[in-house]
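Read through the structure below, which is laid out as structure tokens, and then see the notes.
Some chains omitted; the rest stay in position.
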Amino acid sequence: MARVASEEHELRRVIDEDREVDGLGADDLLAIYRSLILLRTYDERSVVYHRQGRIGTYAIFWNHEAMQAGSVHALADEDWIFPSYRESAIGLLRGIPASTVLHWWRGHPAGWWNPAEHRVASICVPIGTHVPHAAGLAWGEKLKGSSAVAIAYFGDGATSEGAFHEGANFAAVMQAPLILFCNNNQWAISTPLEAQTRAEALSDKAVGYGMPGVRVDGGDVLAVYEATREAVERGRAGGGPTFIEAVSYRAAPHATADDPRVYIDLDRVEEEKRNECVGRYEAYLRRLGVLDDATAEEIKNDALETMRRGIAAAEAEPEPDPELVFDNAYVLPPPGLREGWDG
Amino acid sequence: MAEKFLVEAVNDALHVELARDETLMVMGEDVGRAGGVFRATAGLRERFGENRCVDTPLAEAGILGSAIGLCMAGWRPVCEMQYDAFSYPCLDQLITHVGRYRWRTGGKMEFPLVVRMPYGGGVRAPELHDDSPEAYYVHTPGVKVAIPSTPADAKGLLAAAIRDPDPVVVLEPKLIYRGEKQEVPEGEHVVPLGQARLAREGTDVTLVAYGAMVRVCERAADELEGAASVEVLDLRSLRPLDEDALLASAAKTGRVVVVQEAPRTAGFGAEIAAILAEKAILDLHGPVLRVTGFDVPYPYWKIEDRYMPSVERVVGAARKLLEF
């Protein structure tokens, strides 16, 4: 009976093994730290803004920062990012202003960016449905002879969707340079991983698509970086897609509207919180002597300042023109579109 | 009778029906451990066990497709789609199989399944949490469609859908899930499919609506108080449709405005207008007017109120008709 050897299921780790990643100098390590802090700060401030009624329902990504920052650092600027709602702020790492993402969560049209500008696709709300988009983009870039790769982020729950399956298979068949990045935080809202799949590991799915599948500790930003870098290199070299399963844990509610107490084991959550990804990396950098208090402080203040300016800018934005109801749907709108409009 | 929110009435119906019929099971994403993201299925897993209130994998076509097989094994599945727009992955199963399987068996088997979901806009949510997909469902042969607008009807129509031997899609207006508490009959309560409700009687103009738009029409009627006597017809079920009630009201007032949140083109409002154009042409004192959403993606929520049919737009249409 076909099965994957169990050593394949071991998680790649860097931090806990106190390894170093080839080719990463102190500047790189600090850049990664900066990204982690920016994301963490974005997330924590957003929860506060939500409580203050300044943004709408918000999907928290606390303890997911290592997966996002680690993987993005392995990309080149030409590479495309396809985020789900869980990676709503990943564009910050590509220069999208915090105010833009805050606008998105404020239901303001200014929250929508031009994907081509930063090579960050629109935030995908319906689970797994962006995987075929990313496959098509990666395939299309390859057809053009470009060296760009694409990365699609999705959760453990997404692997149950037909769209994920069709996209993964397309990527494999077309040998598209796509990284299928699975954030396995072990929950899909209230549904635990064992009610989602019987696979021993989600990375085993790769075998059925004929693509490499790897598993990393999703709380280890350097392991994520390293695994993604390999996948990017493979894709750029014509080796097709890679499935990365990053194993972590959703240590916060699914979203601000969710109350996990009815379904989650709070002790486990506390345990995971103690091992959260930013602190782990920070301790590692301090062990290495790359980070000192002053630098850490400065980076955190920068991030806070970015958020302060972001929310101020978002709140300073005038209320949107209702005419935007009609503006962006068609290049050549059909006549009669405004039938019944009272504007 | 207790006062309940609409979503609580849904929950009540599920409790009553699961207790009544052992072959009934509820399934969907987060319906079990969490009791549903709107808590429509709260308490069911605790009371009826994890086999009769099942947290499924995250796969809408898998949910509806396996529900077909469950029917063949003698179960009556009540499937939840977490939100309107997240039901689209199940459209293939619905169109290809749910509406056709009985026909395919030469009428020998029954597929008494229910698909229920919160639907509609106005709730300040990220995109794709706001759609009104009823036209996709009602255009699909073999499928029935019910849409309550009050807590009591939410309970009664869901019970009717559950007991109906054919597949029924029940769309629950999430905007008024916790809008206003109203009296809901205790215990078994069934509102037969196919009977419209005269939400308000009047003689000058009829407002035809369903779901959350019924309240908009009622408020429009209030606004027109003094200027015109307004009838509000709550369709309650789109298939079977209470054509008699529609035609009777059109015959009485001679003026009809149809209101729907969904995009305009080929929405259910068009069907209502078409029926009137076919069967009430001599009764009409003026055009049949539609107040609808637009043929564009449901907008960013900061401006969603301008997309949704408003009291003003409905009043405007009614006035136009009255002055015709």
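By written order: A and B. Residues from 1 in each chain.
Simple rule for what comes next: contacts are C-beta pairs under 8 Å (C-beta built on N, C-alpha and C of every residue); 3 or more make two chains touch, one makes a residue touch a chain.
Values in this document were obtained by computation on a predicted structure and should not be read as measured data.
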Can you write the copy numbers for the whole complex as a formula with these labels? A x2, B x2
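By definition in this document, only the chains that are shown with their structure count from here on.
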If you average the Cα atoms of subunit A and of subunit B to get two centres, how far apart are those centres in Å? 36
In their shared complex, at which residues does subunit B touch subunit A? 29-30, 32-35, 37, 55-59, 61-62, 85-86, 88-89, 124-129, 264, 290-292, 294-297, 299-304, 306-307, 310, 312-313, 316-317
Name, in rising order, each residue of subunit A that touches subunit B in their complex. 56-57, 85, 104-109, 111-112, 125-129, 157-158, 160-163, 188-191, 195-197, 257-258, 262-263, 319-322, 324-326, 329, 334, 337-343
